[in-house]
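Of the protein chains in this complex, one is absent; all others appear in place.
To keep things simple, chains are lettered A and B as they appear, and every chain counts its residues starting from 1.
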Amino acid sequence: MWLQKRIILKPKPRGFHLVTEELLERLPEIGQLRVGLAHFFLQHTSASLSINENADPSVRRDLELHLRRLIPDGAAHFAHRLEGPDDMPAHLKASLLGAAVTLPIADGRLSLGTWQGIYLGEHREHGGPRTVLVTLHGDAR
Amino acid sequence: MWLQKRIILKPKPRGFHLVTEELLERLPEIGQLRVGLAHFFLQHTSASLSINENADPSVRRDLELHLRRLIPDGAAHFAHRLEGPDDMPAHLKASLLGAAVTLPIADGRLSLGTWQGIYLGEHREHGGPRTVLVTLHGDAR
Partner (left out) sequence: MWLQKRIILKPKPRGFHLVTEELLERLPEIGQLRVGLAHFFLQHTSASLSINENADPSVRRDLELHLRRLIPDGAAHFAHRLEGPDDMPAHLKASLLGAAVTLPIADGRLSLGTWQGIYLGEHREHGGPRTVLVTLHGDAR
């Protein structure tokens, strides 16, 4: 079985956001798969998808804080500045963190570890809605 | 053909470890596939999987050393500190390096480049055993 679905994530402030539930509530079809893979692909170059801790919000805060130190807004050596000081850092984070995650499906559920969740990294101040193209494939139950 | 298998990697000290053989000895089923993909998914948020050089151990050592400089243990701006000074750096490395690798299968073998191997990044001082959920799919030989 193959299924593809476009999901629009609501606009979010700059930073890291746990979006596991916002994605899964639109994907009841995962329940039909005995074994398979779910590919989540963000169609943007200034945001990211990654897997990290689903509990303490300070992890999301510290991720954002530390990445701002490694890649400062409006660094003097950036030539790409037309869209604002947060734009080139957003592209850097997009390549370092990645635009996609692939997750295993087992017995009708995403097989995440106990502490894992899906993070949207919103790297622009005003990124707006973000589109995720989800591709599910696997063996039906 | 779809196949899913849980593999427990033995506890390892903090740093980068070549785990290609430890994984492959548990996956004789790869030999049945003419063409396919192998998805390795680490069910943790303080360790990582990535692909890098399988020869000189100094690459693993330098990777660890340089990442400790970019993301120092117990940095003053981290709020997430309850589990120790290595915990928040471990989460940062997990998102930057990634929790999963997908590798091509050709003629019954993982199709890695000559110098490539699978690295487990163990980012905690005492991470314990680590679980990898492997999903194989492809056309049988």
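The criterion applied here is as follows: a contact is a pair of C-beta atoms (placed from the backbone, for glycine too) under 8 Å apart; a residue touches a chain by one contact, two chains touch by 3 or more.
Please read all numbers here as calculations on a predicted model, not as lab measurements.
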**Option touching the unshown chain, where B:8, B:79 or B:106 are the choices** = B:106
**Complete:** Per the whole complex, from A:7, A:24, A:65 or A:100 the residue touching the absent chain is A:100
**Prompt:** Considering the entire assembly, which residues of chain B contact the chain that has been omitted?
**Reply:** 35-37, 50-53, 56, 58-59, 61-63, 65-67, 69-70, 96-98, 101-104, 106, 111-116, 119, 121, 138-139
**Request:** List the residues of chain A that touch the chain left out of this view.
**Result:** 2-4, 39, 41-45, 70-71, 75, 77-80, 82, 88, 91-92, 94-96, 98-100, 102, 131, 133, 135, 137
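To be clear about the criterion, only the chains that are shown with their structure count from here on.
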**Fill in**
Separation of the C-alpha centres, chain A versus chain B, in whole Å, is 20
